[in-house]
Structure formats: C-alpha cells, structure tokens
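The structure appears below as structure tokens.
With one protein chain held back, the other chains of the complex are shown just where they sit.
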Amino acid sequence: MHDFRAPGDRMTEDCGVFGLFDPQKALHVAEICYFALYALQHRGEESGGIAVSDGQTVRHIRAKGLISDIFDEETLAQLTGHIGIGHVRYSTFGGSDPINAQPLVARYRGGTLAMAHNGSLVNAHCLRTQLEEMGAIFQTSVDTEVILNLLARMKNMGIEQAVLRAMQPVRGSYALVLQTQDQLVGIRDPFGIRPLCLGRLGEAYLIASESCAFDAVGATFVRDVRPGEVIVIDQAGLRSFQMPTPLSSALCIFEFVYFARTDSVIDGVGVYAARKAAGKRLALGDDVKADMVIGAPDSALPAAIGYAEQSGIPYGEGLAKNRYVGRTFIQPEQGMREVAVRTKLNALARNVKGKRLVLIDDSIVRGTTSKKIVDMLRMAGAREVHMRISSPPVIHPCHFGIDTATSEELIGSTRTVNQICDYIGADSLKFLSREDLLRTVEDSGCGFCMGCFDGHYPMAVEGDTQDISLIFDSEEEGI
Amino acid sequence: MHDFRAPGDRMTEDCGVFGLFDPQKALHVAEICYFALYALQHRGEESGGIAVSDGQTVRHIRAKGLISDIFDEETLAQLTGHIGIGHVRYSTFGGSDPINAQPLVARYRGGTLAMAHNGSLVNAHCLRTQLEEMGAIFQTSVDTEVILNLLARMKNMGIEQAVLRAMQPVRGSYALVLQTQDQLVGIRDPFGIRPLCLGRLGEAYLIASESCAFDAVGATFVRDVRPGEVIVIDQAGLRSFQMPTPLSSALCIFEFVYFARTDSVIDGVGVYAARKAAGKRLALGDDVKADMVIGAPDSALPAAIGYAEQSGIPYGEGLAKNRYVGRTFIQPEQGMREVAVRTKLNALARNVKGKRLVLIDDSIVRGTTSKKIVDMLRMAGAREVHMRISSPPVIHPCHFGIDTATSEELIGSTRTVNQICDYIGADSLKFLSREDLLRTVEDSGCGFCMGCFDGHYPMAVEGDTQDISLIFDSEEEGI
Amino acid sequence: MHDFRAPGDRMTEDCGVFGLFDPQKALHVAEICYFALYALQHRGEESGGIAVSDGQTVRHIRAKGLISDIFDEETLAQLTGHIGIGHVRYSTFGGSDPINAQPLVARYRGGTLAMAHNGSLVNAHCLRTQLEEMGAIFQTSVDTEVILNLLARMKNMGIEQAVLRAMQPVRGSYALVLQTQDQLVGIRDPFGIRPLCLGRLGEAYLIASESCAFDAVGATFVRDVRPGEVIVIDQAGLRSFQMPTPLSSALCIFEFVYFARTDSVIDGVGVYAARKAAGKRLALGDDVKADMVIGAPDSALPAAIGYAEQSGIPYGEGLAKNRYVGRTFIQPEQGMREVAVRTKLNALARNVKGKRLVLIDDSIVRGTTSKKIVDMLRMAGAREVHMRISSPPVIHPCHFGIDTATSEELIGSTRTVNQICDYIGADSLKFLSREDLLRTVEDSGCGFCMGCFDGHYPMAVEGDTQDISLIFDSEEEGI
Partner (left out) sequence: MHDFRAPGDRMTEDCGVFGLFDPQKALHVAEICYFALYALQHRGEESGGIAVSDGQTVRHIRAKGLISDIFDEETLAQLTGHIGIGHVRYSTFGGSDPINAQPLVARYRGGTLAMAHNGSLVNAHCLRTQLEEMGAIFQTSVDTEVILNLLARMKNMGIEQAVLRAMQPVRGSYALVLQTQDQLVGIRDPFGIRPLCLGRLGEAYLIASESCAFDAVGATFVRDVRPGEVIVIDQAGLRSFQMPTPLSSALCIFEFVYFARTDSVIDGVGVYAARKAAGKRLALGDDVKADMVIGAPDSALPAAIGYAEQSGIPYGEGLAKNRYVGRTFIQPEQGMREVAVRTKLNALARNVKGKRLVLIDDSIVRGTTSKKIVDMLRMAGAREVHMRISSPPVIHPCHFGIDTATSEELIGSTRTVNQICDYIGADSLKFLSREDLLRTVEDSGCGFCMGCFDGHYPMAVEGDTQDISLIFDSEEEGI
C-alpha cells in the first residue's frame, strides 16, 4: 500500500470498479475511466485495466502496475467507444502473467462480455467445480471468471433475467460492473458488503466503488446502489431490478475505518465525518492527561482532529511522512533494518520533545508498526505516549475481499489489550468499542459487517453447497 | 520476419511448438525449452511462452517479443518441473493484451491443461459457435482455445480416447503440443500439413516443429510424428495412437521453399538439399548466358549454389545484408523512402559491375522487393539481371496457418510471368514448375499441399459443418 | 514537484547534497547514501547520483529519475568503498543526456575529484569565460564544473589551501560536498545561503543539506556547517577552516516557508516550529470570523494548525490530496482541463459545506492554483473563504538556486493584494509581513536572504568581474 506500514501490517482492500455509459457518444470515455481509476487507485495498486465498447467491438488493455504506469495518451486513444468499465486490483496471483488483471473480457453466445469485480465469493470453489463438470475451462484464478461462466450459460432471457438467475447460487461479496456491447450493468451483492454508487455526468451514467471517482471527473453523485440491486443502463436509459435480499444489510465497516478515501460518501455517511466522529468518541470518557494529540499520517488524522476537538487537548503533528513512500524501494541490508520505518516516517523531534502525547491510529493488525512508532516518538523525547485506536481490535480474518493476516498473526487475536500495550511499549492503550464505532456510522441506516472485530459474518463463510443445475433447467429462455 | 523484405511481401509462418518430458527429473526443462524455442524463433517473432509442470502445478510465462527478450535466468528459474512446452507465435490479434500468447493454460475438471498450437482450423467458427451454445466463453481469439474447450468436455476416458474423440470434428492444420500435469502429448493433423517430429535426450522425449530444435539442445532426432498420430509420453514411456487419416497426406511444401531452417529435416527430406535441388532443377534446360549466379540472402543461397553447380556459371555474392536487420527500426521520412531497402540490403557494386547476373530468389509474393533488388543491381552496374524463382508463382491464399496477402495482392494472381518480368524490370524471369518443385521433395514419399500454387487444398477451406454434440453423447467415459 | 500544484506555480529548489566518510570501513556506504538521498528527494526529483571511493578508485552512477528508480540492490553493490557523496537535482538542462546529473567526477593532476553542489553562482559566466581562455573545456552546463576546474588548477598546497584559494573568486550560493580519493570535504558559501549540516554515525561523519537525512539513516545531528566554513574529513578526523565571511549571513528564508522538510532543523530553527509560528503570527490581530481553519496539503498544514491554535477557530481538513500525485500523468484533453486539479486535490464537501473557512497556504507564486482551490471550496458549499498566506508576496526572482517564474509571471509583482484577492476569488486575503516572517526564525541568530520578497539580495546578482589569474600566481604550491 501507498503507506508507511510494513507489508503484512495492514488490512488491504482488493479492488475498485468503475463504469460509464455515454448515450450521446460525446465524452472521452477511456480518459474518464483513467481519471476515475486514478481516484480509486488506493483500492488496488497491483494491476488495472479498462475495457471500452463502441457498440460493436470491445477493446481492452490491462496490465500490472498503477493506472498512471499502464496508460498513456496513445494507449487510451486506442480504446474508442461510448461504454467503458475499469478496474484496479490489489494482488495478482499467478506470477508475472497478467491474465488475472481485470476487466475480464470474453466472447460467449450472446456476444462479448466484460466484467470488473470487487469482492470475494465464499462458494467459488463449489461453483467452479460444477462448472468444470459441465465442461467449462478456467484460464484465470479470479472469482470473476466463475460469474462470467454462469452468465454466459443463461439463454435468451434478457440481461436482467440472466443476471437475476445467474447470481442466484453466488454467495459472497460483490460489487460488479459489467459491460455487454450495448449495456452497462452494475450489481451489488444482497448484503451490500462492498460499496457501489451511481453518478451522472450530463446525460451519461457512471457507476463506481466510491463517490470520490465522480468528483475526480466532474460528475455528480446520484445515489448508492442498493444491496441486491441490479442496474442496467443502455441507450433507453436506466432500469433497476432487485435480487432477493436479507432482512439486514452488512456493509463492511472497515471502509470507514481505513479503506475509503476521506472525501467519499458511502451509503449516506461521509468517510471523513465518520473518522472524525470515531476520534471524538474515543475522547469521550478518556481522562488521559496530555499536551498534544497527534495522528499516524495520513489515515488517522481525521480521528486525531476529532479527539483533540473533543478533549480540548491541542492538536499537532508529531510524525512527518516521506512523500515518496510507495515507490519501489530497496530493502535495507541486515544491520540497517531499523532504518526502514524511519525512511518512511520520522518523528518531529522538536515538536514532541518533553510532551505527553495522545497518538491516534485507525487500527492495529500485527502491532509491529505501532511498536516502531511508539519507539520512535520516545527516542525523539516524548515523555508519555498514550495510544488510542479508532476501531476495536481486529480478531478475525475477513472472508469478503480483504487481505488480512491469519488469526494467529492478528495481535488482537492472541493478546489482551494490556498485553498489546506492553508489546507496543505505550503508556496506555485504548480501542474504540464496537458500539461506539457503530454510532459513528449510524446515520446510514444500513447494517454493517463487523466480522473482523466480532466474528459475526453475514453468511456462512465456507459457503453452502449450491446446485447450479437448478438455474439452467429452463431451456426456452436466454439473454 | 527477420528479413530484408518489406512487410507484406513475404509468406509468413505462424507458429513453432516444442515439448519435453523428462522422466528422471534431472534436466533444466525450462532452459531447454528456451534454447529450443530460440532455434525455432524464425517460425514466429511476435510472442512466445513456456509452461512447465512439476506434476502438481503448472507455471507459465508468456509475453510479446522474442524469446531472448521475454526470458532471463531469473524468470526461467521460476519455471520448475519435468514437463515443459513452449511456443513462438507470428502475429498477435487483439492489441497489446498478451492474452493471445501461447501456451494457453486452463484449469478444467480433469486438472490443468496447457497447449501450444501451430496451424489454423478451417471450421473454428462453426465449432466455437456450438461451444458457445453449450455455455463456453472465449477469452482469446486463437483457435487453440476451441480445441482446449473440446478436450475439457471429454469425461473419464483417458487422454488417448479424449484426444481421439475431441479431435473428430476439428478440421484444419494442427501440430499440437499438449501438457497435462503428468503427461506430454503431441498431435499432428491427419493430413500432416504442419511438421512435427520426435526427439530424444537421454531418457527424455522431445517434440518439436523442426528437428533444428533438437540439434540446438544436444538431442537426437528420432522420427517424424506421422500424419494423424497422437503421441502420449508419461512416466511409463511413449505410446502412440492413430486418428483416421486420408489416403494421402499433404505437408505444406512451403516449409521447403522458405519457412523451415536449412538445417532441419522434415518428413525425410533435408531442407537444404531440397532448396539446392530446386536450384539445380531451375538450371536444367535454362540456356541463359551469364557471368555469375547470386542469391537473395539468406533464404535463396542454397538454390543459387545449386543453380551454379548445375549450370556451370560461377557462384558469387552480389548482395550484402545488414546483419542488424530485424530490430526495431524507424521509418524513413518522405524523400528517404528508397533508402529503406538499401539500409537492409546493399549491392556489392564491385562484384556485379558489368556482369550478366542470374539472380535466384525463393518466391515472389507481391513483387515489390524483387523490383527493388533488380533496380539496385542495375544501379550497381549489372549488365543483365535474369531472375529465377525456385518455386512456382503464388496465386492463391493459404488457409492453413500461413499469412499470405489476399489473391488481389498476389502478383502471380493478377499478372502473367512476362508481365511480372516487366514489373520487376528483369531481363528475363522463370519460375520453377510445380512438377519440378515436387521432384525436389520426392524422397519423402508423402503427399504435399501446394494450394498456394495451384488452388488444390487438401480439404474444403470453408470447413464443413461439424455437429460436436455427437462426440459428447457418451457420458460413461472421461479423461 | 511531488505536489498538487500546476507546473510553474511553485518555487522549486534545485538540489540536495550528501556525504559520508567511514574511517572504519564497516558501513554500507552506498546504501546509506541511497537512504539519505531518499530523505532529501524533495529537494530535487529530476536526476540523482552517488559516487563512492575506496581510497583508490571512485565509482559512480547517475541518471535521470528518482533515487528509487535509479538504484537497486545490484547497482548499489557496485559502489564499494568508505567515502561516498550523493546528489539529487531538480532540473536538467541539455535534453535527455544525463551528463548534467551530479556528482560530477573528474580526473585531474591530483587524482580523482567528485563533487555535488546545491546552489547557483552569480558570476559563473565570468569565471567560465576566463577558464575557457586558459584552455578549459566544459562538458556540462552546471556551475559545479566551474568550481571543479578552479580546484583542479591549484597546485601542491593541500586540500584546505586549495579550497580556500579556489573559492576566492566564486560568488553565489553553494553548499558543496566534495570527495577526493581519501577525503570528504564540505563547503558552505560565506553567506550561508543554502543550508548544510554535519552528522555522526558511530565513528563516521556525515554532511547533508538537511538534518532529516541523518534521521533517515539513524545518524545524529552534530551541528550546522557555518557560513564560509570548509570542513575536511579524512582518516585523521575532522578539520575545519574558515573562508572570509561578510558581517551578516543570509540563509534563504524560503527553506522555512516551503523547501525543507518539516522534520529538519536548519541553523538552529526547527522547520515545523517556524511554519507553525508563521500561522500563529498570521492569526495575531486577524479578526476574521470563521468556523474552521484549513490548510493546503501538505506544506501549509503546520501554519494552519498554528493559526487555529492562536485564533481559537477549530482546525479541520477541507481538502483531500490524492496520494498518487507526483507520478507521471496524462494531460486531460480539452474539455476536461478543469478536472486536472481535482484529480490531485478534492474538497471534503461534507466538511466545508455552509462553513466560513480560513484557508492557509504557504506562498503565492502565480496565483493560478490558489484560484482553483478557492473555486473548488466554493463549489463544495463553503460560505466564505478567507485566504491567509504564511509568507509575504513573492515579488522578485531568485538568483541563488531557486527556479522562480520571471517577475512578470509573479502575481505579487504585477498586482496589489486586493487585486490578487479578486483574481483568486477569496473573500479576503492577507499575507504574513516580512517582519513577522523574520520573527518566526529569530531563534537562529543568523541573517536571512529575503530577496524574493524585498529585492534585497546579499550580493550583486550580476556578479562582479573576478580576475581568476590572481589565484594562480603562486606556482610553488599545490594540492
């Protein structure tokens, strides 16, 4: 991640998606995809791609690297058309072969289909095995190819019916953007685990993982895509269908804790406001005596500002981040290892010396980075370091698209709060409670998945066995 | 091509394939694939790839570019295992996305399958449509994916039966190398249109498009794979099966005219010998008076030597080829266009001045390059230029894997020999007859496809309609 | 710059220098140079280089690009030795030829000399012309080559005398790090215009443009190099000499306004503290009524925090910076131009809506970016935007190493404060006064160059004519 933390000591999101349908064929569709994906880059840095259809042909380019590395004026100019989708991806399996990059593009009996997916299926293996039994071959290792195969087998029933039927056996989290030659489709899973929203730019509709993508291209936020909603956009306009949904939705609360950009608004809640509110709630009833509140840059700054405002302790900066962090970087040799964190982050010694600090961070995964920061602040002369975390301890792995460590590697899973405090060397340590975290997003009115904090997942994580033959029984219909 | 000719003025081969099974697990399989593909590089310069299985996992790397550009020590070291296949490819469709590079690798119900293909199916569209009707999706535009899908649908019948059955509806040319996790399979189409041969290196078996690949890695040529033969190599050794074959085979005679390397031996005929014999036959009964015989470098030199030997006219060199031809190269600006050929090829003015020349080339496609060479020799002072072509005029397009111009662009299709002679500006022009060309390869005992010379193709080139459902009727068996 | 501002709308520093002498030959000298330059990267992004001497041979690598792009483990491993110097450079003249990258390395009569330079000579042309008259040739366009030539002509007098004598005719700003085969030399110009400081890592001495480079490699800050001081480090330890200096020094005050990293301490003043103090001074006597104080990220945040603290108006974030800014980036097409700033920076609409804002920035050069930010905040719903600049208007160009616009392009040079306020569309605009800015750095006890604010430069900027023949009169001595 574009972050000072060591690899592994971070929850990492796995994808960002975007789509655009321009009925008037007047916009630079590929360029808008480029800038939108640039705004969503924080959701995935490993690979990316754009597919554009002109109604006849779907052209696509995808590769490893950041969006700004993959595309230039020349490559964007090759992607002509009025319907575009794009994808940024966190991790690539399968080595240097970029075949796992998205969007996936396939020809099938109905024409050409391109698909970009954020999320993770819990029953992918079960579905994949059944499809293989039916003769399907899989050229990638991404779940998206499973959905693509299910869709391709729907017959003569129109895209809405095809989607509704094909998604029946699919369990897991998915925010999908799908492109046929002449349609753009957005699908959000019935629990609404991953975010997806709808925007407008003149006559054109846009779909994106986060609203910041709309701001980046001068578009307007219209509304969130609802859990279980299927949105179809074509020359005739926008149509919406609903898949069966559970009583309660389960938006991933970590979007507010860390993943999403502060300028995004998700399911009615501003990300910045939620983070600042988390800081305020941390301060309520916290009677620590301190001279300054500082945040771990950049993600914990809103919570630090909130904590300072609530507590009356002055806000300040105690850590300077090297602005070149995130670039490829040599690994320091043995004997210079401790230098590694410091080259990314440095204490503002003059500003922390002799002071009692409240240090805010958004979460603790393995604890190694927190330990190094506390140590760095002490060496810079801080008198006391009271660590406050604007979310509960991460205790359980995520099964819905977030790359967490295994339970054993999660410090919250193996140690008590006091033991963690000892480990990281802070004078005191407090986490925001589960209830307080929920209160920071209560304006949304939707439900949340807090599985990584409490182990309560919205569905069985092994996935139940779904017999996909049931969705293919009817032979009369089709896309 | 790595050649001085202008783009378009050349018949171009589309692929080379290679495979290796090392039962003793002692060889550097990926490295041997590398050197073998390096020896087959003339069969395809656009992209390449290697897939290696260790019995469990298939790892693969493929990309655009020459083999020496794609691989280095580090990437080869990632490809561990004892079964390897590789591919070089002439042209990539689909833009900069390397998804069309081979080997194709797919998971299916039976495990993992990797495939490298040289050839072209005449009924690919028909097969693809039926497979799509059955729910298949296609992520590439190569015919190989069709075969991969057919094979993946065979059930519980062992690889031999699966191959025999899956290939039933397939029409066209194919030299295939196929790799399961624990087997290497070589398949040559029933007409034997594209070459394929078997080699040995210690206990290991090798399969290659041309025997020069065996020489390059220190292996021994065993024999050609027979038309319609399926060879399966696994830990138990080599087994061979036969698909139904027509009465007569139809090896592409252009392999001898131009494609293959001079040091290869195909279906019993040495390529060098065939080319030299073609030159001798050209000389028989040719009563031209000349001072020197020269060849267009490098492909026509054997024929020129043969012509000289037969005619008694001294052999010499009249054209010097820049040894850096083939590298990326800027396009000369308007007003320097005529320089282009000359930077690749230059006349040896001192050696041709005042002389009557017999100029041998292997074929004429559009005639533009021949015209430029004749012109260059005249400007260098040649008194007469008598052009002799060691094959008949190319009149018809190829449907079996060779990228020819369309009929209208083939100068042999629109002009008489005299008109061609006028166009290229030679003093006289003769082509080798169809019959004489056949005599140069008569030792082989096999039949030949001469479709590009006479329009007689070994099968219907539109492909007849094959109902693939017939091959899936039996549900009891499988791979 | 690694910044959201448009090209041209920024004062840009031109270099950072670093040096290391490790008498015990135990450290990874090249690696330490790498991490130190990584910490100094903000001083120059265009090119960089490292030269390392093992007492016999000087090896060097330099190229265009960021330090992390130029070097990897393999290249660093080539640079063996115990004396190293490095350089990061803002701009390269002379096209794609990397010959202007530093350190410059030259053989001369005394051995090998490598040199890294931050600064700009005002009489470079005069010196260069005289040297040319004496037969010197110049292969680069950097001033450093002039100094190198002067030094190379000193004879048998030891490095200290050679430096003292060679620098006599040199006028301008220079923080120099110089390496012979067995010595490391640091030189700061008599006015101390560019910063330079001394550090320690075990037995090793380090010299750097900013103290943050010491923190990055785990070294300790010892003291600033004094204006006019020459420091020579060799196996025998450290010696210091003094060049004649003026009564008052003239450190570039823009180091505190914008250039230096917040965690650096320069001539006794912490950069963060100076910036925060500037914000406080801005607030003193400012009676604007507002709901929130925000800063332009990231450079103006300390001043915004200071302003908030002093004024009692709550501090907040109003602008989100895309963390991928700074990478290569396509230029948006006509009709999407206004998108450009927004992809780099976005307003936190929910946080600024309906609010009266105090917006702090560190400086205004052309005003174009300020105008866009004010506009963006208004479109996001801000009720009022009161802009406060933590430095005076930039009115004059810099002649000492900073790449400013020409006077005509400086909005402070052509418009009054009210006119600038109108241009950028703010509700009110105030600049920090020259006197107040000086007070923020008064702890240093040194003098400052504020030429860009008031036109008073520490020396004649055309440079007077220096006759260099005078320094070469004595023929008996030498280095």
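In order of appearance the chains are A, B and C, and numbering begins at 1 in each one.
Rule of thumb we're sticking to: a residue touches a chain if its C-beta (ideal position, glycine included) is under 8 Å from a C-beta of that chain, and two chains touch if they have at least 3 such contacts.
It should be emphasised that the depicted structure is a prediction, and the values quoted were computed from it without experimental measurement.
When the full complex is examined, the chain removed from view is found to touch B, C. Among the residues C:H28, C:H82, C:R153 or C:R226, only C:R153 touches the chain that is left out of the figure. Screening B:A51, B:L76, B:I137 or B:I233 for touch with the missing chain picks out B:L76.
The hidden chain makes contact, of the residues B:G158, B:G218 or B:G237, with B:G218. Across B:K25, B:R239, B:R342 or B:R434, the residue that sits in touch with the chain not pictured is B:R342. By the touch rule set out above, chain C reaches the unshown chain at residues 59-62, 75, 78, 95-99, 104-109, 113, 128-129, 132-139, 148-149, 152-153. Take chain B: the residues that touch the chain left off the picture are 2, 28, 31-32, 34-35, 38-39, 41-42, 66, 68-69, 71-73, 76, 212, 215-218, 261-263, 265, 270, 272-273, 276, 298, 301-302, 305, 308-309, 314-317, 320, 322-324, 326-333, 335-336, 338-339, 342-343, 346-351.
The criterion applied here is as follows: only the chains that are shown with their structure count from here on.
Under the contact definition, chain B and chain C share the contacting chains A. Superposition on CA atoms relates chain A and chain C by a rotation of 180 degrees, given as a multiple of 5.
Counting the residue numbers that touch the partner chain, chain A and chain B have more than half of them in common. Between the CA-based centres of chain B and chain C the separation comes to 61 Å, rounded to the whole angstrom.
Averaged C-alpha coordinates put the centre of chain A at 38 Å from the centre of chain C. Mean C-alpha positions place chain A and chain B at a centre distance of 48 Å.
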